[in-house]
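Of the protein chains in this complex, all but one are displayed in their positions.
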Amino acid sequence: MAQYSFRDDYSEGAHPKIIEKLLQTNLLQEEGYGNDTFSDKAKKVIKSKLENNHVDIHFVTGGTQANLTVLSSLLKPYESVIAVETAHIALNETGAIEATGHKIHSIKSYDGKLQCKEIQEVLCDFNNEHHVKPRVVFISNSTEIGSLYSKKELTDLSAFCKNNNLLLYMDGARLGSALTSKHNDLSFSDIIKLVDVFYIGGTKNGALLGEAVVIVNDNLKENFRFYMKQRGALLPKGRLLGIQFLELFKDDLFFEIGRHENEMATKLANEIINLGFKFLTEPVSNQIFPILHNNLIEKLSEKYSFHIWKKINENESAIRLVCSWATKVEFVDKFLNDLSNFVN
Amino acid sequence: MAQYSFRDDYSEGAHPKIIEKLLQTNLLQEEGYGNDTFSDKAKKVIKSKLENNHVDIHFVTGGTQANLTVLSSLLKPYESVIAVETAHIALNETGAIEATGHKIHSIKSYDGKLQCKEIQEVLCDFNNEHHVKPRVVFISNSTEIGSLYSKKELTDLSAFCKNNNLLLYMDGARLGSALTSKHNDLSFSDIIKLVDVFYIGGTKNGALLGEAVVIVNDNLKENFRFYMKQRGALLPKGRLLGIQFLELFKDDLFFEIGRHENEMATKLANEIINLGFKFLTEPVSNQIFPILHNNLIEKLSEKYSFHIWKKINENESAIRLVCSWATKVEFVDKFLNDLSNFVN
Amino acid sequence: MAQYSFRDDYSEGAHPKIIEKLLQTNLLQEEGYGNDTFSDKAKKVIKSKLENNHVDIHFVTGGTQANLTVLSSLLKPYESVIAVETAHIALNETGAIEATGHKIHSIKSYDGKLQCKEIQEVLCDFNNEHHVKPRVVFISNSTEIGSLYSKKELTDLSAFCKNNNLLLYMDGARLGSALTSKHNDLSFSDIIKLVDVFYIGGTKNGALLGEAVVIVNDNLKENFRFYMKQRGALLPKGRLLGIQFLELFKDDLFFEIGRHENEMATKLANEIINLGFKFLTEPVSNQIFPILHNNLIEKLSEKYSFHIWKKINENESAIRLVCSWATKVEFVDKFLNDLSNFVN
Partner (left out) sequence: MAQYSFRDDYSEGAHPKIIEKLLQTNLLQEEGYGNDTFSDKAKKVIKSKLENNHVDIHFVTGGTQANLTVLSSLLKPYESVIAVETAHIALNETGAIEATGHKIHSIKSYDGKLQCKEIQEVLCDFNNEHHVKPRVVFISNSTEIGSLYSKKELTDLSAFCKNNNLLLYMDGARLGSALTSKHNDLSFSDIIKLVDVFYIGGTKNGALLGEAVVIVNDNLKENFRFYMKQRGALLPKGRLLGIQFLELFKDDLFFEIGRHENEMATKLANEIINLGFKFLTEPVSNQIFPILHNNLIEKLSEKYSFHIWKKINENESAIRLVCSWATKVEFVDKFLNDLSNFVN
């Protein structure tokens, strides 16, 4: 690619410390299928960060696999999951959840977040044996359009779910960016208290691949490795995932990466605001969605790579700019400089 | 592990050349989801090794995922797959294929291989709408118990399948060892002519993870990436798979590794034969299954790690010894020396 | 039930001519699984009514089974179906379609009907391998809220589907009422030209049970009986379905029943309109949805049984009144008389 890419947070390889560690440990013989010493250590370190020793942690290869493996373990054949229309499971997984047999109730949402009253409406409509039975509430944090759940919002959702016999599952593909955002007031130890299952994203936060599924609710822990194996999520060289998560968490590299992603995105956002542009959603994490004139988008496209996210009107579209562990400040500056020149 | 491991071919990391390449390319920005330049190049190189430019190649993360993705793409809901009882899909994938909705006809077999007459019997029993319709024949090469299909055998199976409107699919998790065995008379270009789909195993032949699915039959190519995405087999950082397969094939590292595995296994086998032991199956690839007295197995277990495969009688069991890209001749020698000492 | 029921069109048994025929033919020996002489004759008679000898016809036990069997035969694992939110498959089948692995795109609709532009929007959003691939458009005629597709509307949908490589499937659970409505301008021979598959409902039009699936598109005919058997839709005593459909169609009893249903519903609707009430949807088939004051509904509930369909505001709700083959004019009169008295 001749252009510099702000397309996504998986355009580069892994954080150098991770690659380095893979190199160092390469010749050691280890047990397969996640029973290696690195995976063990990584789980211990993550538990200490979570301040909770009772959770179960499992490493899987990717986000779609995390979602389909977890959800198929939570749901009986007649049970369903509630999510916003822009949720990864609703839009971007080629029907992976339905392929395991379950309906997703897709809720319209303007900020990518789910609210209790919307869940309540689904519960009212689906309430006997002629309907699927809603059982899981799916949220992403940060969401697919960059927004964040506040502690208040997550607490409300959690209470609503408990009162209505629903399970709460959080897709944390971009939890690194979410937790280190200046707009965030949630901590790992909050999340542990409020959700039943969640996953901590590695792929989009500096790893080559890998997500850490954290099962908090004791009732949901049984035989999870059977689900993983059946879905192809149990890697023979499971060390690959263990080593990466150990490296991400033993010295807080995970958070350091999140902070870098957010700083780069904030730099972009602030200057774009200064230039007078609006955003599809408030820019608070490593994904931002400025609304630009189509001519301007065309010019930027010659030098930079990014997604055109959504047509706003005949003349304008929202684009998505994403910053990763590897995004360089010099290219952020170049982009802003070019943007400023194009505008003036 | 204090012991030296002959448990499997996924106890170590990746071949050093692969890790090295991951390090070198780490900072390059690449497209996601397998659309990177490395995946493109890797496909071209593999096609040239296959001497066929018309096949479709897709990289997936593991063997179970390759099998479930491919088979679910080949089968209509009422169609089934025929395999031996020891086939990975029949025994070792936690019902992954059935979870996609399909029956596996499990055929008893003493050498891990499938024969035309056994398939014919299934076709006779399952022949109208009250039965599933057998559609795919699944074989592994080398098999799960180390045996190899000869060119004659594969040619016969292929002709039988064509005559009976069956598709032939080969699981090549250990195709590297198979093709470089001294007992082998099959080549890539033979396989291309005889099967409809197969996969070339990376995980068990020097990669960190990854298998290359090769679709030969034109009718089976359509929309395979949809299946991949739905099953969680489409990696965001697809470069990880492309880089590895490019490294494995650009200078024949794939075959070099296969040869090393076989040499180490042959060394083990020859000496074990010399010591007077029998084998569960003829030792012809990188997995060998000597039959040893239980006392002897216990003694070996103190210094070496391996699977006890099958109870033969009250006193003896077959063990599995596997050699990988990383198996060191000095440990092979040590093992043989210890074995010899224990026997005498 | 002490009350007279307008709850649905399956509260009574079968039309007397059908029961009579079951009695007459009871002792004859017939082949099982739909291969009986009655099923054969019924298919011939229906084909002549359809003025088409090339369709395939299969009898199944119910509507949910018709829908899940047909849709699972039309869709590849990554393909989806588009329907309105009130469609039987979206709301009232306990996730039967998702249980076969497929997503339903649920479209908001105020009249229970689907429009081309709504389908177009789904096609725009779901357009590559990260999304399911929309493949089937599902409509019901009459719809679940009593409305009818006009010839113009169905022609437009059909053309749109053909242009966009979509299949058009019509759920005809209440096709008897639809085709005999005074508001209808569609005929069987129109439908045959415009849809790929449809079913003719027996259960809700005078049969004890049974629906006739009609496959028009040649490409969709193969091995349908395998799907039926797998889904439990192939009755051992298939004669039960054949006899009923033969009776329904040999002398146009099917249409006679539809007309009766509509006449009774029209009588109800006209008088309710005269009394000044509005309707949720225009009353044009055997299901009508008057909007009444909650006090009035309560009073009616003492003497009549019906569904309270939807809350309109704090004081009013829409109720559903359904007329069946067995609805008696004297009870229609009684209902109207009571309603009139309650109002005045």
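Which chain is which? They are A, B and C, in the order written, and residues in each are numbered from 1.
Here is the rule we use: a residue touches a chain if its C-beta (ideal position, glycine included) is under 8 Å from a C-beta of that chain, and two chains touch if they have at least 3 such contacts.
For clarity, every value in this text was computed on a predicted model and none was experimentally measured.
Of the listed positions B:7, B:21, B:49 or B:103, the one in contact with the omitted chain in the full complex is B:103. Here one chain is not drawn; of C:106, C:184 or C:230, the residue touching it is C:230. From the options A:133, A:174, A:237 or A:320, the residue with contact to the unseen chain in the full assembly is A:133. From the options B:13, B:34, B:62 or B:77, the residue with contact to the unseen chain in the full assembly is B:77.
Although one chain is hidden here, its contacts on chain A can still be listed: residues 33, 72-73, 76-78, 100-101, 129-130, 132-133, 223, 225-230, 234.
Looking at chain B, the residues touching the absent chain are 77-78, 80, 91-95, 98-104, 106, 125, 129-132. Counting over the whole complex, chain C has residues 1, 4-5, 7-8, 10-14, 16, 19-20, 22-23, 25-32, 61-65, 68-69, 93-96, 99, 203-204, 208-209, 226, 229-237, 239-240, 326 touching the chain that is not drawn.
In this text, only the chains that are shown with their structure count from here on.
Between the CA-based centres of chain B and chain C the separation comes to 51 Å, rounded to the whole angstrom.
With centres taken as mean Cα positions, chain B sits 33 Å from chain A. Note on chain placement: the centre of chain A and the centre of chain C lie 42 Å apart, centres being C-alpha means. Residue positions of chain A touching 2 or more other chains: 93-95, 99.
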